[in-house]
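Notes for the one structure printed next.
Omission of a single protein chain aside, the complex is shown with its protein chains in their original locations.
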Amino acid sequence: MSEIALRAIDILPHIKICRKGKIKTKNSTQDRVINIFLICLVVISIFSFLPLDIDWIKLATRIPDIGIIFAKLSQLSLKNFDFTLIALLETISITILATVYGILIGLFFGAFAARNLVKNRVVTTCLTSFFTFLRAVPTPVWVLLALVCFGLGPVAGIVGLSIHAIAFFARAFSQSFEDVPYEVIEALEATGANKLQVFFAAVLPAAMSQIVAWAGLRFEINFQESAILGMVGAGGIGFAITTSMQSYNYGVAGLAMILVFVYAYLIELAFTTVKKKYIQ
Amino acid sequence: MLKINKISIINQREKKLFTYFGIVVLVLFVGATYLTKFNPLEVLLNSNEVWKFIIKDFLPPTLTKPVGIFDAIFITICLAISSTFIAGIFAIITAMFGSEYISPFPKVSKIIRGVATFLRNIPPLVWAFILFSSLGIGTGVGFVALVISTFAFMTRAFIESIDEVSKDSTEGLLVVGATFSQRVFQGIIPSCMQDFISWFLYCIEVNIRASTIVGMVGGGGIGLVLFSYLKSFKYQTAAGIILIISATIIGVDLLTGFLRKKVMENE
Partner (left out) sequence: MDNTILKAKNITKTYPNGVKALDDISFEIKKGEFIVVIGPSGSGKSTLLRSLNKLIDLTSGSVTIDGEEILNKKGKNLRLLRRKMAMIFQHYNLVYRLSVMQNVLHGRLGYMTNINGVFGNYSEEDKLKAIELLNEIELGDHIYNRAGDLSGGQKQRVGIARAIMQDPQIILCDEPIASLDPSSSKIIMDIIFNMAKKRGITCIVNLHQIDVAIKYATRIIGLSKGKIVFNDVAENLDNKTIETIYNTSIDNLMINGALKTM
């Protein structure tokens, strides 16, 4: 141990010295956990590259091509603009319908999955697990299935999107219902109201603000999703984008993408203004 | 007397708001139904056919060639992790220059933030299509699509984290006379490490789903496998694959959720 270290311990006896004889600047036990965790993450990440059969060199050399595509996309063209506009409207419609059905059916199932409304644990657990399963599968998979069942076109998009939306709302609503304090339900039941009356008079209004919040959030998400779904064939603007890209009409595709952004931005703007007014 | 008046006004205002809202929704709903010619009754009536179809063809879910399928899921997971990792590295570096408090070029930071926000709104699938048009399909291209979309999201998230967490401490290091790298390694990295790890895990969770979706249109992994089985009408296996996908996602969600909690708890 160096002389300096000895002097340090003289002043503050609990100073720690590391093996090389140097004074420690921190308590390393806390950091150890995070460091080990970090190292594990890095190691796992590096190992995750190995199974991938990718020709990295070829990939790297072709990266600049991406810029070319962007250049082509930004040469916006108004060709077939009416089709693009209708496609956008179709996407918006798909979003609206899926959200509305999602909410209505989700409310119904959500009520049955709420543990404070339905005492039967088997029912609630089954429903909750079922919806967790439905939500875990990404929406495009459901849409793909819907395509198989119903053929190409917006119907598949609506059904596919609805499945995910219903599952989402069922879960969200059941949570909101469960958040309603037990005293409220108890009080109404004591006056002699039956289950249905309790639900409509107390639980629903209490959870309403949360419901509205979820609905708004979902609407935004649904729009993005429905735009994407079009790309796998479910109609709407996504479909317009893919078809125009596949026929090398990049200008049209670029314009369509910009439309999507503008619309998404407007919706977000609308929601924030409404929220401000409503919270007032 | 005044009190009663006030109460009824508030109620009326809320009622008005709800009625307006309800009317708007109704109009939209009708318009949408008309436009898409979506008749839910038709769906329900036909659903008999649909259910028969589903029961006959999709059930019971089986797994022919399970080895190939598990291989594909494994690849999907690896894609998610590796793309998040690469995106993370680029994102940390970019975020250093994008945060106006720490960036040595504060003017550039505004541009970086704007670009990141813009790119963040492009979903991975769109990137996949753009890249497929230019680079052709394949696992590698799917990888790049994931990297780009994750990078945009992470950069924005990291910049917000840096701005929020280390604004004060960076100023403290600045007046001491520390260099840029010293401020980064002695100030930003210790303060933001938890948040970074948390975002990293979150992006892995998102990317498992994204990698499945991208796979469906040609990016490789389980998505592509599912797609091909559906196209070749092997619905029973497809059903089995869907179950596996769902199980994987739920598992990953639970794992990352648990890890994120542990990281944040280590305060």
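Each chain gets a letter, A and B, in the order it is written, and its residues are counted from 1.
Going forward, a residue touches a chain if its C-beta (ideal position, glycine included) is under 8 Å from a C-beta of that chain, and two chains touch if they have at least 3 such contacts.
Treat the numbers as computed from the prediction; the structure is a model and nothing was measured.
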{"item": "Residue among A:23, A:188 or A:204 that touches the chain left out of view", "value": "A:23"}
{"item": "Options B:25, B:174 or B:206, residue touching the unrepresented chain", "value": "B:174"}
{"item": "Interface with the unshown chain - residue positions in subunit A", "value": "2, 4-5, 7-8, 11-12, 14-16, 22-27, 30"}
{"item": "Where the missing chain touches subunit B, by residue", "value": "166, 168-169, 171-179, 181-182, 184-187, 190-191, 193"}
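FYI, only the chains that are shown with their structure count from here on.
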{"item": "Distance from subunit B to subunit A - Cα centre to Cα centre, in angstrom", "value": "6"}
{"item": "Subunit B - residues contacting subunit A, complex", "value": "17, 25, 28-29, 31-33, 35-36, 38, 40, 43, 50, 53-54, 74-75, 77-79, 81-82, 84-85, 121-123, 125-126, 129-131, 133-135, 138-141, 143-144, 193-194, 197, 200, 209, 212-213, 216-217, 226-227, 230, 235, 238, 242, 245-247, 249-250, 253, 263, 266"}
{"item": "Contact footprint of subunit B on subunit A as seen in their complex", "value": "30, 33-34, 37-38, 41-42, 44-46, 48-56, 58-59, 62-63, 65-66, 68-70, 73, 89-90, 92-94, 96-97, 100-101, 132-133, 136-138, 140-141, 144-145, 148-150, 154-155, 158-159, 224, 227-228, 231-232, 235, 241-242, 245-246, 257, 261, 264, 278"}
